[in-house]
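Shown here: the complex without one of its protein chains, the others still in place.
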Amino acid sequence: MKIRRFAVVLCVLAFIAGACGSSSKKSASGGTTTTAAGGSSSSCKATTGIKIVGLAETTGEGAQAVPYFANGWQLGVDAVNAAGGICGQQISYERLPMSPTDNAQAKNTLLSALDKKADVLLGIVNSATVVALAPNVTQAATPTIAFSSVASAFLGAPNSVGSQWLFMIRPRNTTVTTAQIDYLVKTLGKKKIGLQCVNQTFGVQSCAAAKAAIEADGGTVVDQETNEVTDTNLTSKVLALKNKGADGIYAAVFPNNGVVFFNELADNDVNVPVFSGAIAGLAMGTGQIKPAAVKNLYGLDDCAPAVESRASKFNTAYRAKFGKAPSYSAAQAYDAIFIVKKVAEAAGGYDKAKIAAELAKLDYDGACTHYQADKGNGLAHSAVLETFATDGTPTVVKSVDIPPPANGG
Amino acid sequence: MVFATATSDFLSYLSAAISEGSITALAALGFLLTFKATGVISFAQGAFITLGAYLAYWTSGKHDWPIVPAYVFAIVAMFFVGVASERIAYRPLRGRSIHVVVIATFGISEIVVTLINIFFGASPQGLDPLVQGGFHVSGAYIPWQRVIIVGVTLVTTAALVWLFGSTQFGRQVRAVASDRETAQLYGVPVGRLSIIAFGLAGSLAGLAGVLIAPVGSIDPNFGFLIMLGGFYAAILGGFGSLGGVVVGGFLIGFVQYVIGSYWWRDYQSLLPFVLILGVIAVSPQGLFGNRNAHGRL
Partner (left out) sequence: MRERVRRVKPPIYRGMPYLTIALFVVGLVIYRNWRTHGLAQESLFNDWLLYALVVLGFYFVFGVAGQFAFSQAAVFGLGGYVSAWATFNHSHPVFVGMIAAAVVALGASFVFALLMQRTEHFYFAVGTLGLQTIIVLVISKWTHFTHGGGGEVSGIRPWSMFGHTFLTDFDMFKVLTLALGVGLVLAAFIERSPVRREAIAVRDQPIVARTLGLPALRIRIVMFMLGSTFAAVAGSLYAHRAASLSTESFSVELGLYIFLMAILGGLGSMWGAVVGSWFFVYSTQELQTSSIVINHHKISEFKPILFGALLIIMMIAAPEGLTGLFRRVVRRRRSAAMPLFLSRFLGLAKDPVASNDLDLDRPGPTVSVERPPIGDAVLEARGITVRFGGVRAVDEVDVSLRDGEILGLIGPNGSGKSTLLNAITGVVPAGGSLRIRGTDVRLGRAETVVRAGVYRTYQTPQRYLELSCIDNVLLSTTDRRLTGVVSSILLRPLVLRHERARWQRAAEALDRVGLLDVAEAPAGSLSYGANRMLELARVIAGDAKVVLLDEPSAGLNHAETELLAAHLRALRDEGVALLVVDHKIDFISSLCDRVVVLELGRLVAEGDPHGIWQDERVVTAYLGSA
């Protein structure tokens, strides 16, 4: 009962903070902390280092592995340790590769991390895996910051698998979709939308959310096409969308499909705005998208650390160490380490329940975005809408605010 | 207006069907070659297709070679990779049952794909086409690369037909394919034949890889599905005749990209499987095979 009242107060505060939140986004660059509510950072003295375990693959470990999480975590750990560590001790950090396809193996990896006495878990980057492992996280009673956006992992969502231990560092995929649709339908004024959805959880859920958002905004879905992850030719889908007269397209596909899809749209003279969320950036990374297609493409990433000023310090450090521009995942991974520092020091130690409680009221300005915990344990509430130059450099068109659902979840 | 759209749509589908069918046919020709010469179905063919594409990407993308030398390098290098696979997976296992060799080719496939993963990462990469751009036919856009694919496939098929029909190598392969022991007694150098066959199959795989890669993007697993399509084409074609598998490849392309584009678009990629299951349930020797051929399989 007391908790509920406390939560209500928190929500109101969060709402107020969110309302005037946009101005604070342009404040200091990543790496600095603001004073947290309750507990000062200097009251924490520990005898051993906090154990942080990262759960993600890196390049070479799997068919879908990207290096961003591992790189970001490593950079963050190095930076925090160089500045004195957490609670006066160096962080004990370890990364375990977690399979995004084999749930049984992913579970064992999670359990291994617990066997290694992890105090905090970071990672789980695949939507299906988060859903599958959420009960294990709850059972383990260990604060976990997941790097996925699957809506059902948030507390209070329909069919939620969330818990007080699971926190999401990315905005809800459904709201991300809604933000794009809002821009497409309301700002760009396109009413006849075509949908292209890959036949996987990600595609199916995104398209369902898109459909709902389109209709809520007063548009219509003129055609909905599906494809398999492995498809290398999408001409029939492109022509169907064209023949149905779509004047805007929302695509929830995988990057390799994306490359083919965007090019075939341009080849067949379908010159309409194409929104593709985070996939656009990944597809641009292949360098295979034709200029005619690039100019129609819109992406939405959680943030754009390569070009945003708030991430400039992180950007420079990342490029210096890894020789490439960072992605939003790397920025989030980097921020996660600093978040752990902040909540551990606010909690005065490594007690898991206290850390989880501190996470539930997180207010932190990071390289990627300003993090503010909401009722559903979501930490991030913004994204950036981008267009691209032919060489892949993104331009931020608009920073989009994604407030948490009013009724929780 | 509607008719014009219908024509241009149909032409688009047809061009996709023909080019995808060509790639399938190339993949099938590759392991038909090893099958005829050694009786082995090499499950490493998919990995070789992928490897060929990545070798071209490595030289042209990472080291800035011009396109044509990069492609040629890939195809030639894949010849030696094919020979290596013969030495590793076939030679030490000669005399054992065919299953054992096939399983060993799985092992090779796993190794190759993982090496690609480690060296190049799993994110999709791109390979530049031989000729950029395309042209329009009745409103349908046809990329030049697709035309090149079809052309190269036809030339390759013709070359293989000539090779099998008119050269000594081809005669020897046919002899070995029909009765290995007798051919050996007649002095056919079966060992050398295996090496060349595996090498050529590797090159064919590399060729398929570099041709299809520019149409989309490449990732470490894209060759596996092409190989699967090649299996289906070979089955349809009856695993005996070159012409049969080429027709099989085009048939699969037609079913998936023309028929599938008009009906059952959502299940388009399922249609080749259904076709295959239907064909082998009714006629196990495929559409063009001979009755006795499937005994060995």
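Going in written order, the chains are labelled A and B, and every chain counts its residues from 1.
In this text, a contact is a pair of C-beta atoms (placed from the backbone, for glycine too) under 8 Å apart; a residue touches a chain by one contact, two chains touch by 3 or more.
Model, not experiment: these values are computed from the prediction.
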Sole residue of B:100, B:131 or B:154 that reaches the chain not shown, by the stated touch rule: B:100
Residue, one of A:89, A:105 or A:399, that touches the chain absent here: A:105
Positions on chain A where the hidden chain makes contact: 60-61, 94, 96-97, 100-105, 107-109, 111-112, 114-115, 128, 131-132, 135, 139-140, 152, 159, 161, 199-205, 208, 228
Where the missing chain touches chain B, by residue: 41, 88-89, 92-93, 96, 98-104, 106-111, 113-115, 117-118, 224, 228, 231-232, 235, 266-267, 269-270, 273-274, 276-277, 280-281, 284, 294, 297
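In this section, only the chains that are shown with their structure count from here on.
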Length of the line joining the C-alpha centres of chain A and chain B, rounded to whole Å: 39
Chain A to chain B touching residues, read off their complex: 59-67, 225-228, 230-233, 235-237, 239-240, 243, 255-256, 259-260, 267-269, 282-283, 285-288
Of chain B, residues touching chain A in the complex: 5, 9, 12-13, 16, 20, 114, 117-119, 121-127, 134, 141, 143, 212, 214-217, 219-222, 225, 257, 260-261, 265-266, 268-269
